[in-house]
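Comments concern the structure below.
The complex is shown incomplete by one protein chain, all other protein chains being positioned as in the whole.
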């Protein structure tokens, strides 16, 4: 499978990394990660250049990494500093080092050329550090489905009525059209369902006594990050789009890490503008999302299995695919740009 | 693997189908089946033409089938009748519908061009509805072996002495030659073992006090149905072939459904001309056959595993292969005829 390489992917939540080795497979590359003495997380190709043993089967010598087969030892720049049994170290004895960066409780890894790793490009969202928002970290959810399928689902309000009828959606929204547009590498999909009963979650926790206006705004940052703004407001307020923050607003964030052509890890978290200091409120939202994401998982894995079978005619495309159509086009453009760049080098 | 498509295959015993969705894989095609309000079983390609989700993961809306991902809904003719989020339905939004027919407690499915599905071609056997015969339905037995190997075994009296020495055969038959002939698409193999002790089953339930004449008649209807007539009669009667119905006669029926290149489902049932109103007698025969078919299963699955390995010389053919030779030739002719027809269209 082709992947966009010049991109900051999520290696893991910061809490997943410590002194011991952590391993990850990202874009089909096996990686070993650990925190060194200065607190930063280093990431290396998980393969000794000598006999190919995963370096994660070795041990740390201070900040250095020693292979468990013959003791070749690598410094924090990836260069070999010791080959037992000989005095000199061959210059080609090095392991690839991946740039990393920690922000918002997440460790990011740059999978492209190291010299292009600009930390200004790491995903940022000021609300994650703002006292007006309550932030709750979710989990690393593994899908046996590739990142394109997972991303399609994250710019797709239309599935909510059918896949999540008891949690995030309701039949009332089945035929509400979507609005889709693209801004650079961000696909924005939205729709409003006005003057309707609140959905499952907001019924229980929104404190609404009557009908609500509710919205979905999906911001899919190609290739692998989705920010989903959904909320509800008393319908009598008749809030316009730009003032929806006066209602109850939740952001669900999804950080997809492509493992290989049929597997994706989706690390999720969420923010809320209500009960910001109440961890129990965060847990309630997590519980809701956990149910919904399990519903997505069943669908996306079945879709992946079917995609691996031969098909005799092209898929039918319909209006609700507008977001996915934009997304696939952006990804294709990014892949093409990387191919052009690679050919030029 | 190549399959004969213009053929009525068994989708299942009638009892396997109801209001809920049933799924089956036949000739490598995933199919969803259910009974509609008029009592008939409908069968569709188990894949939404939109995003490929198996339609069996959706739900029924009356007799219609609604996809569980985005709610596309299909009528009983396979044509899409609703696409949520838009008014019109694109004409290419349809799923393949397979003709079905129910007869003798079996649901048959036509895997070829729908316009060629002639219900006169559905397998018929008048004894199945005749009061002189007791009918007992067996089970769906899954073989990890392709249908050609399973069929070979169903026109092969010679294996009985070695694979089923304690149930269906005995060493006395080891060297009795077989008679093989072909009538159109039916291969008929037979042999008689005269004046010998009854085999396991007939010893226990035949009520014979002395030796018997016993017979096997295998009628293999290419590609996938076998009717096996076996029985015993008191040897002093010296019954000729055409009067063997005066002895104790059992028909074992096998309906093979090819799943893929290494898997076959064999649904079996049997008829008897004795104790026709005694279900316990039917169960005794089922018990006997269940033991024997487990013996076949071990053999046929091992043969399949070996066939998947490379071999350095052609198989040796011997006289007892006459039935299988006829069968393979008929299948090759049928496949060739379908290729010719496909090329002409």
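Here the chain labels run A and B in written order, and each chain numbers its own residues starting at 1.
Keep in mind that, in the parts below, contacts are C-beta pairs under 8 Å (C-beta built on N, C-alpha and C of every residue); 3 or more make two chains touch, one makes a residue touch a chain.
None of the values given here were measured: they were computed from a predicted structure.
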Given A:12, A:49 or A:323, the residue that touches the chain left out of view is A:49
Of the residues B:117, B:158 or B:250, which one touches the chain left out of the display? B:158
Name, in rising order, the residues on chain B that touch the hidden chain in the full complex. 152, 156, 158-159, 161-163, 174-178, 298-299, 302-303, 306-307, 309, 311, 313, 315-321
The missing chain sits against chain A at residues 30, 47, 49-54, 57, 66-72, 83-86, 90, 92-93
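In this section, only the chains that are shown with their structure count from here on.
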Quick one: chain A and chain B, Cα centre-to-centre, how many Å? 49
